[in-house]
Each structure stands twice: as C-alpha cells, then as structure tokens.
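One structure, as structure tokens, below. Some questions next.
Only one protein chain is missing; all other protein chains are in place.
Take a look at subunit A:
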Amino acid sequence: MIHEGIGNFGHFAVILSFISSLIAAYGYYQMSRKEDILEVNQWRRFSRAVFFTHFGAVVAVVGTLFFIIINHYFEYYYAYDHSSLSMPTKYILACFWEGQEGSFLLWIFWHVLLGLVFIFANRQWEAPAMTVFMLVQAFLASMILGVVIPGLNVKIGSSPFILLRDAMSDAPIFKTQPNFIPEDGSGLNALLQNYWMVIHPPTLFLGYAATLVPFAFAIAGLWYRKYTEWIKPAMPWTLFAVFILGTGIIMGGVWAYETLNFGGYWNWDPVENGVYIPWLTLVAGLHTMLLARKNGTALKASLILVVSTFILVLYATFITRSGILGNASVHSFTDLGLSGQLLIYLLVFTFIAIVLMIREWKRIPSADAELAVYTREFWIFMGITVLGLAAFQVLVPTSIPVWNKIVELFGAVSNVAPPADQIEFYTQFQLWFFIVIAILSAVGQFFWWKRYESAKSLNWLVMPLLIALLLAALIASVAKVAEWQYIILLYAASFSLIVNGRILWMIIRNGYKLSGGAISHMGVALMLIGILFSSGYSKVVSLNMTGLMYSRGEDFTKDDNKENKENTLLWINEPTRMDKYIVTYKGKRAEVKGVPGYVDPKLLGSADVPFRAVATNPIEKEGKVYYQKGDTVRVYPENTYYEVEYRDEEGRVFTLYPRVQKNGEMGGYAISPDIQKEPRRDLYTFVNYDPGMAGEKKEWSKPEEFTAHKGDTLYLNDYVAVLDDVTRVTDIPGIVLTSSDAAVKANIRILGKTQEYIAQPTFVIKDRMVGQMSETINDLGLRVSFLNVNPATGEFTFGVSRTQKDFIILKAIEKPYINILWIGSIVMLIGFVISIFRWKR
C-alpha cells in the first residue's frame, strides 16, 4: 500500500514553512520600520507567532522525512534512493542529508534553531536581523518546495516527498504495476557509510548557517545606521561561526584522510575550496571586528568581509549544487534543476548588500589618519590583507567553470580547465601566504599586547627571533628538511609559536579569558608544521622491491621507475619485502556484529538475506566463543577487509585491515585505508586493486583427474598432497540425508610452501542422484572435487582445477609527524572556544 497521507502532510509542511517564512519576514520588516513602542510590540507578537509556526513547520518536515526513511517507505523516492533495509540505524541519519533536498532541510533546520536563540539573546536586533533571517529561510524553503506554477510550467524546488512512481515515471514497471513498491531501497553509497558522514555534514551546515548571523547583524547595522553598535553583539556569533566552520573543515580533512581514499587530508577540490574561502574571509572579518570595536578604522573592512563571507557561502552552494562543476569535480551534486533558483538567491542577497553598502558608504565612520607602522591596526590590516589574498587565490581558479559558463552565455567557446595538478598549483601560493600569516600573527600579537613606545620595545622580539632560529635549525637538521621554502616556513611557524607562547605566558597570569587569540595562533603555527612534514615529506613505502622488472620500456624506467612503481602486488600468504618491512597478505576478512575484530569468511555460510550469515563453525576470538556452529549472525556484506601483516627489521609485528566497500544495489567501490598510528608518523595503507572486487570472474582450468587409494601421494598442480582418509559423513549443512542416501568426505593434505592445507571434497548420493561438493583453496589457487568412488577396487577419483592465486595491489605511504597537524587543529579550536566565552561576557 502506498502511504500517500504522510507525504502529503510533509509537502504541506514544506509549503507552510515557505509561506510562514515570507510572512514572518514581512512582519519583522514592518516591526523594524515602526517607532511607536506599542506598534513595535504588536508586530513583534505577530512576527514571533509566525516564526514559531515556521519553526513548527520545519520540525514537521524534518520529522516526516525521518518517519518515511525509518519506516522504509520505499514508495517515496527519497527513501528508496538513499536508504535500504539492511542499513544500520546510525546511517539512517546520514542518508537523511545525503541528498540535496535533505541537506537543504538540514540547513533550514539549523537556521531555525539559531533564529530561536537569536530572538532571546539579541532582542534589540530582533526586527532587522530576523527580517534577513526569514528572507534567507524563504529562499531555502523554496529549494525543497517542489511546486509547479500553473500556466508557466516552471517548477520551483525539488520536494523530498515525491513518490518513486512520479520520480521515475519512465520506468517500465509502473506501466504494468502503478502501485509497485520496491522491497528494498538502493541504499547509501558505500563511500558515505561512515561515522564521519553522520557528524561532518551537520557540523559544516551549522557553520554555513552560523555565517548568516554576522551577515544579518551587518545588514541591520547598515539599515539602522548603527554602524559600530552591531560589532559587539555580533562578536560571539562570528567566533562561533569561525569555530564551527573550522571544525567542519578539519573533520572533512580527517574524514578524507582516515576513510576516503584521498591519500591525504586536502585535495583542493572545488567542493573543499568552497568552504575554505569563506572561512578565510570570516577569520579576516573577525580580526577587523576586533579593531572596529575600538575605533572606526576597520568598520568598512569588517562590513565588507562579513558580507562577503555570506555571499561566498552562497556562491559555494551555487557552484557545488548547480551542476556547473560538471567535469571539474568528482563529488559535486548532480543538477536538480535548481541552478536558476540558486542563482537568484545568490544575486538577491549580493544586490541587497551592495545597495545598502553604497547608500551608507559615505556615512560609515572611518579613520582619516594615516596608518602608522608601529600600531596594532597596521599589523592586523596587513594580516587580513594576506588572508584576503589567500582567499582570492583559491577563488580565482575554483571559478573557472563559472567563467566558462559566462563566456558560453555570450556565444563564445571557452575550454579552460582547472589546473591539472591542483595540489601543487595551490600549494605554491598558499605556502607563501601562510609564511607571511605566521609572521604577522606573531608581530600583530606583539603590537596588540605590548604597546610600542620606542624602538627599544622592539627588542622584545629579538629573543623569539633567535630562539625560533635555533628551534627551526634543530628541527630541520633532525628531520632532514632540506628545501629552503620549507626551512623558511619552519622558521616562520616557530617564530609565531614562540611569540604567541610568550604572550600566552604573560596574559595567562591574569586569567585565561583573554588567551584565546594567542592559543589559536599557536594552533595555526603547529598546523603549519604538521602540514609541512606530513605533505612535504610523505614517502611511498610500497615501492616495488621484488627486483622484478615489470617492463623495460622507457615509460617504466624513467625517473628511476618512479612513475609507476608505487604499488606492490602481494600474493596471498607469500611474504614480500617492501621497504623495511616484510609484508604478508593473509586473506579477506569479514565483520560480524558482536565479534571484536575481523572474522574469516570461511566461517560464514550464506543465509536467507544478504546481511545475515550462518556460522559454519564456532566463531571464537582469543579463546572466547562468540557464536556456535549454526547460529545466525549479522554481517556487513558490503565491507571486505584485507588482513595485511607487517613485520619490521626489529621483529615488530602489526596487522592492518584496509577495507574495500561494495554497494551491491548501486554498484561502485570505495577504498578505505587503515593506518598504523605512531607518535612520530603514520603508516597509511590501502588496497588499490583486488581482482575479485573489480568483478573479474575467476577462470578455472579444465579439471585434471587423479585416481588414488587411501594413503597415496598425489601431485596436484606442483604441490605434494596426501590422501589421508575417506570417511562417511552423516551431516552436511544444507542437505537432509535420509537412510537411503550416502555421503563420503575425503581428507586431502596439501603441502604448501609455508603451511599445510586440508581439502575436504565430498561425494554425495541422494535420491539416487550423485552430487559433488568441491573444496577451493584460494591460497593455492586449487579446487578439488570428489568425482567417483569405486567400491570394488577401493579407488577414489578426484578432479583438480587450477586458477590464479588471490592477490591484492597495495599502496603504503608514510606520513611523518602528522599528529602535529591534528594537535594544532585542536589547539586552534580551543582558542576559538575560549574567545567565545570571553565575548559572551
């Protein structure tokens, strides 16, 4: 049965949220224009009532979509497309915001919560700021409206409550069965089945949502002509936005590093740049706001930066969701037909902000005096200039696809593509910007806390300069940093670390409250050092060291074989030398709910549904039996782990389990690394290729027949084997044997290179029919079947087929001192939190 009611309710709630946001925007607009206190209060009551209606409607939309997904109503396109029956509960959350509609909804939801806090925390600013808020909400709600304007045939928004049969009206099944409901959904893309998918998007969207508050304050300040008054109440909100957006960005980096197979934490993909640019401008805005509160010098800059941040967030949304990136990014959304709407959204707010800014520009106070070099203002201005340039440098190449589109609009052809090597391209600039930022964050702090009185007070900086020089020289020589650019970066970061550390020491004696800035700056300096080592000096470990030349062609051997020798092929159970390790691939492993670690898939027989399995033998770990033979267990068929054992020169042994995820319904594979974490470095390992996962069928040779008596020695495909025994069996899983049936099992011992294997093929006679159950030994690439029994002579006949042995292709990278990056990120975020508390009073 199709549950139409719930979807209609959801759709109604969407429409209600859209209309209520428009009415609330109107109400708040009226309220902001009134002078009379009675009238103001009337409009306040009205607007708040509408806002709460809007709040309720949004909660209803969210709740309805959850209800549909949790109850597996696959007649709804959203549930069908993003979830499946076997999906663990925690990923239900993730599939809620996997789709475009859901992520808009998440964004709307955060706005509503922030608006609620805002109403009570910043009552004086309620009217103008909430006008902006509700206008933004109206635009966002229109994205999920899914309404066709009659007559015009224009569709506004894409509803998450659309039925599958309407979404895929071309599918032939609906012609014959209009009420068809699929039994299962197509599930969440394997790449996204991950706890980071549960926490990263909400954090990032909260960060996006939070940038609206400083924007709303800035617009309100311009509108009310309270040019400086908005700064103070906007301060904690701005810090909050910087903090949350920063956390979201770092989480994305950790996700990319730990689970996605980026081989690193930052790829300079347009989608990543889209959050990085507004974060930089907001950090710059934060610094000018600190100045603007003291005097008028930085007011205009603050307004510009805060407004640009919000516009850049909209721009990022536009480029990632309009499909404009097309060939430039692999992980942008496909076009839902919203690009026009998104463009209008972007242009409306850019227009409003620019018009207000131009109207008020002359009246905004500004300092006429020339910036003196020995002032805090000068150094902070220098800092924000560099931050702005850094943002600009990322913005220009990221916008190339947009540029191409604009040129196409005018009929010309532009075929400019983003830089081919993005990491190298961006790094060559960002490296220098951040060298300067590190230096300025130190000098700026000095001028902020130590008043410059004479040339003598500059002596304060001499000591840190010398200590940093020593420190950088020490680190460079111990860690063998040879490139001059990196040595300069190291020196700049050490200098920032020491100056900010010294200032921290000075101010912390008067309480921690003012320490946020120094701590954040130290965090940035540490991050820079961590990035320097982990990116600049990461080393490919999995070089082909077998001594085997795969090819002597010029393509293969040039550049010291570098081009193509960064992967190692590992045959199963064949120890291979790789750098300073002996590495052994020990086979595929599965995951079983309730059992720690990983389980040999041989212990798991298939059951009625893909995500369940029957234990063919007791499952035990370290002496504890978790499941008995025949128990049904919960498995995760999409995950395959590869047991890879490393043994180093000192005899130390560790095992890594890199993973490949397969999404059966949707196809596709996702590679995840496993990381050996050590204080001084990470060893990063992932499986690049496995013939089985890539869908290649094993090809077996034609069986060769062998005849033997009990105790005979056989030669199976170069291996010596002994037929130890043939015994009668009464119990075969999956088959019911009656008294008239018979089954025998052979016990063949095969001597492999490193260990013995037992093959137990079975010969069954059931209901006068003969059956053979063969046994496959993947390690040896052998399959043995029991072909015949000759009771007269006591001879047994076996068939042996051969195939290629299992193997994987593995890549391993060493990332030195990456922990400094993570520690630095945490230190930076702690600094933001301290500042938020300081500004909240």
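Throughout what follows, a contact is a pair of C-beta atoms (placed from the backbone, for glycine too) under 8 Å apart; a residue touches a chain by one contact, two chains touch by 3 or more; residues count from 1.
Convention: contacts and distances are computed from a predicted model.
**Student:** For the complex's missing chain, which UniProt name, "Extracellular solute-binding protein", "Dihydroxyacetone kinase subunit DhaL", "Cytochrome c maturation protein CcmE" or "ABC transporter permease"?
**Tutor:** Listed in its UniProt record, the absent chain's protein name reads "Cytochrome c maturation protein CcmE".
**Student:** Out of A:I671, A:V726, A:I750 or A:I818, which is the one that touches the chain we can't see?
**Tutor:** Of all options in A:I671, A:V726, A:I750 or A:I818, contact with the hidden chain holds for A:I671.
**Student:** Considering the complete complex, identify which of A:I2, A:V147 or A:I400 is in touch with the unshown chain.
**Tutor:** Counting the whole complex, the residue in contact with the absent chain is A:I400.
**Student:** Out of A:G56, A:P575, A:P610 or A:P703, which is the one that touches the chain we can't see?
**Tutor:** Missing-chain contact among the listed residues: A:P610.
**Student:** Where does subunit A touch the missing chain, residue by residue?
**Tutor:** These residues of subunit A touch the chain that is not shown: 80-81, 164, 168, 171, 173, 182-184, 186, 189, 327, 330, 333-334, 370-371, 373, 378, 382, 385, 389, 392-393, 396-397, 400, 415-421, 425, 429, 550-551, 555-556, 563-569, 605-610, 614, 660, 665-671, 688-689, 691, 693-695, 732-735, 764, 766, 769, 771-774, 804, 807, 809.
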